[in-house]
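Certain chains of the assembly are absent from this excerpt, and the rest are unmoved.
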Amino acid sequence: MEIKFIAVGGTIDKVYFDSLSRYEIGESNINDILKDGRINFKYKVSSILKKDSLDMTDQDRLIIHQAVQAEINDKIIITHGTDTMIETAKVLADIKNKVIVLTGAMEPAKFKSSDAIFNIGFAVAAVQTLPHGVYLAISGKIFTPDNVMKNRILKQFEEKM
Amino acid sequence: MEIKFIAVGGTIDKVYFDSLSRYEIGESNINDILKDGRINFKYKVSSILKKDSLDMTDQDRLIIHQAVQAEINDKIIITHGTDTMIETAKVLADIKNKVIVLTGAMEPAKFKSSDAIFNIGFAVAAVQTLPHGVYLAISGKIFTPDNVMKNRILKQFEEKM
């Protein structure tokens, strides 16, 4: 059993640069999170983009689609910005024979009170138990892309009415 | 969808008492972990024991069995010491029509590098996706009770050979 992690950016990997007085997307936190999680499975991590998801273009989504399509592993977790995670999930919906789970975080992994660790743990279970398909795994729930919305006021994901 | 959490002790909830110069099992960390996880589902937490699992007796396991059996919710996560989690899982194996997931941690939740948050996130996904039955969810993998052992040297859970 092997899991492939693909990091494409998002709040989860934001860091603070004092010299620039702002946040930028840094290296993926997946290795550190899995290490503290003391996990016992094989995995690989690639970082293919470092985009805030508000800045993602169709071209970026095509790059992600290609990476997922080409991936030998059938268990893939994508760490992604939360703002347009649903759009990217819809673009991936035609990929067959893979369990594709998108997750991210509302607060950077480097923050003490971040949801990043919880969300990665959550996604790691989801990718092992769900049938082939594309899912969002965040706010402690599993969603299919056509059935979810981001509630920006409450900063959480919910089923569409 | 509602999840019931039952805390029975274990390393996950150990705290350090300077005045006694040792550890004791403190309050359950579940509420804090779910809050940082920014979860969007209903849940309840009960703390029914505060036992190190090396100290668990048949009587304790009966108490746990009764609590799980009586629980209206069909999704139950039990936080438990790792040393005898497998024994408790076996005792619960006869309970029908519930998804029962046992997890815990190798390092207390109050430690900076603890596996607790990852494991709770992991268990929260597992309990929503697995079919009825009893499972251990730890070391980033899902095990059935008859097919797992704790590797004390590597401090992880593995499939039995």
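Order of writing sets the labels: A and B. Residues in every chain begin at 1.
Quick note on the criterion: contacts are C-beta pairs under 8 Å (C-beta built on N, C-alpha and C of every residue); 3 or more make two chains touch, one makes a residue touch a chain.
Just so we're clear, the structure is a prediction, and the values are computed from it rather than from any experiment.
Participant: How many copies of the chain make up the whole complex, given that 2 are shown?
Facilitator: Spelled out: 2 chains shown, and the full complex contains 4 copies.
The rule we apply is simple: only the chains that are shown with their structure count from here on.
Participant: Report, in whole Å, the distance between the mean C-alpha point of subunit A and the mean C-alpha point of subunit B.
Facilitator: Spacing between the chain centres: roughly 26 Å.
Participant: Inside the complex, what are the residues of subunit A that reach subunit B?
Facilitator: Answer in residue numbers: 1, 33-34, 36-41, 106, 113-115, 117-126, 128-130, 137, 139-142, 154-158.
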